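Structure first, then comments.
Removed: one protein chain of the complex. Kept in place: all other protein chains.
Moving on to subunit A:
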Amino acid sequence: SKFIPHLYCPGTTSEQAGKSSSCQGCPNQKMCASGATKAPDPAIAEIGVKLSTVAHKILVLSGKGGVGKSTFSAHLAHALASDSTKEVALLDVDICGPSIPRIMGLEGEQVSCGLYVDDNLAVMSIGFLLSSPDDAVIWRGPKKNGMIKQFLRDVDWGELDYLIVDTPPGTSDEHLSIVQYLSSTHVDGAVIITTPQEVSLQDVRKEIRFCQKVKLPIIGVVENMSGFVCPKCKNTSQIFPPTSGGAERMCADLNLPLLGKIPLDPRIARSCDEGRSFLNVVPDSPAAKVYQSIVQSERLQRIHTQHTHTQTCPVPICPPLSSYCEFR
């Protein structure tokens, strides 16, 4: 009784592409059947060359919206860049809802080549290409993919120790594109962000499945907005109750490392609104300490020293990038 026939795609590069019964009705069927989808996009190799001067690449992902991906990405970038010998860049591939410009204190800036927040911390976001913060980017997938390709291939990233990539929620075009376009370079892996409640975990499990499908290593999971300490009476309230055991239980079930639990702190939201690093504003707060401990954690530290050249596989999921023209 499941009524959508082409729910399961054999993969655009598979022998069955466009020919299996599950391809019936898929908008991409013709192209898959023609064999055109088996050829890789030449940009993938170009990006591989371009990013060969970037030592480490970390993606920040979550299936659920509003769990704090951008906040985490920004603070991870700040924390890594606090070592002045490191070059760090933050790339925002949330095309329809870029919040990195505001969080990094760069809202309203207009450039096409990336911006420096500090000598050793650069930022790129579609927000810098818009003429006003009210501009809506009403783009379908193929156009978003083209933008991500440009970010990776045409921005002059230079020598970098870290490239942190902030993503939108979900498992769609932006995610497929970033993984595909990075497939000829080394990606250290993904940090997955969640909040404690099941409504969020149910989406995050999907994101983990996605990582497994595309062979993207998972560095670890961060539980955000985990408990709120009342500033007056100091009691903790579970605003987003971990009814199914929270990230802890999910990590145990899926055998993933839990990197830390960041409490809800109204000062984080305020710092982000003001475009300041929470780590500088209130360095002694419990939340700042958890951030620091995550950055110092053995899992993240190992990235500095290790260079396992596990490449992510070019994702055989439908429709592929080459459908750019057909569906524009």
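Throughout what follows, contacts are C-beta pairs under 8 Å (C-beta built on N, C-alpha and C of every residue); 3 or more make two chains touch, one makes a residue touch a chain; residues count from 1.
As a convention for this text, contacts and distances are computed from a predicted model.
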Omitted chain (choose from "thioredoxin-disulfide reductase (NADPH)", "SWR1-complex protein 4", "NUBP iron-sulfur cluster assembly factor 2, cytosolic" or "Geranylgeranyl transferase type-2 subunit alpha") - UniProt protein name: "NUBP iron-sulfur cluster assembly factor 2, cytosolic"
Touch criterion as defined above, residue of A:Ser34, A:Ser112 or A:Thr243 at the omitted chain: A:Thr243
Selected from A:Thr53, A:Gln202, A:Asn280 or A:Gln296 as touching the chain missing from the view: A:Gln202
Full-complex contact with the absent chain, from A:Lys213, A:Arg276 or A:Arg299: A:Lys213
Hidden partner interface residues of subunit A, rising order: 1-4, 7, 25-28, 63-67, 70, 95-97, 99, 102-103, 107, 133-142, 144-145, 168-173, 175-176, 195, 197-200, 202-203, 205-207, 209-210, 213, 228, 230-233, 235, 237-241, 243, 264, 266, 269-270, 272-273, 315, 317-320, 323, 326-327
